[in-house]
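All protein chains but one are shown at their positions in the complex.
Entry: chain A
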Amino acid sequence: MSFECDYSYIPAHHQLSILIDLAVSHEVEHHVLLSGSGIFLEDIFSGQKLISQQQLQQVLTNAEQCFRNQDISFLFGQRSLTTPFNDAIKSMLYASTFDEALSRYLTFSASVSPWLCPRLMYSQSHIHIYWLDENKLENRFLIESAMSAIQAFSRQLYQTKLAWKFEFNFSEPDYIEQYWTHLGSALEFNRPINMMSLPRDLVHEKLPNASSTLAAISYQHALKEMSAQNIQQSFLLSLHQYFMQNIQNNIQLEQTADYFQMSSATLKRKLKKHQTHFQAQLDQSRLHTAIILYRVHGFKTEQISQYLQINDATNFRRAFKRWSGLTVQAAQS
């Protein structure tokens, strides 16, 4: 069973407390920050209230608008994985290798990165982290948060700044100095997907702060907590996984709805609730498949288009341009 964006499971005093603190230091009224989300300051202080992904995203959207500085996404992100709210984050903070921490980041994504679902890709030389963000420009704030979260997290684990490379689907923003200061200088804009990469040999190094016992216990607790709350997989993630498994077949709305044991109308309605639609989700999965085939398996354009059952290479080129906003050549350069 998967959970949906209006399912309340995130303790309101976890990630939101960072934003409340930031609002205090930047003199933003908390009711402006929380407006339209159905959350009140008393709820957060009660320590009992659970909120949904939708509500958290609403507050983040408010934050983007009501803070005058353009560094809030970065400041929020930086603190979101380095503050040990829950066992899931603890199991990551005390993991013995970064590789282990990242696999837990994926396992517990619903509670450690509830605003954007992360994915991992291992190529020969690099490890790449990307997100199910549909390449929407509206998600730029969330992407900035997610990337600075991982960056600050890795800096805390290794006690030094790592040589991350960042790629963005959008063009260079006019507040580029925030990217330089908070992420680093290895930035590339107008790339096919939003992604950050690290040389692979680094991720197996033993970490200085590792505590295998504490990490193992936190991990067990977090697993129990996750199955108690039923948050193994979000609705969009399970849809994405179904697409990725069946990407070589001709995926249709009706079959997909059958697979998830619901009517096509219900599936459409659910997608609408998540502010997306069937084709957008399918295109995202195809784009991710194409990127994986190219980056990990070194496929040529023709091979990728064959794999995706797009018989004509020209059609594939056109489709790729639609998915990513880039030509295939530009994406591979």
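By our rule, contacts are C-beta pairs under 8 Å (C-beta built on N, C-alpha and C of every residue); 3 or more make two chains touch, one makes a residue touch a chain; residues count from 1.
Convention: contacts and distances are computed from a predicted model.
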Hidden subunit of the complex - UniProt protein name among "Response regulator transcription factor", "histidine kinase", "Monosaccharide ABC transporter ATP-binding protein (CUT2 family)" or "diguanylate cyclase": "diguanylate cyclase"
Which of A:Q65, A:S125 or A:T160 contacts the chain that the document leaves out: A:T160
Touch criterion as defined above, residue of A:K90, A:H182 or A:H288 at the omitted chain: A:H182
Of A:Q48, A:N69 or A:Q252, the one touching the omitted chain in the full complex: A:N69
Those residues of chain A which, in the complete complex, touch the missing chain: 21, 25-28, 67-69, 71, 74, 79, 82, 155-156, 160-161, 174-178, 180-182, 185, 205
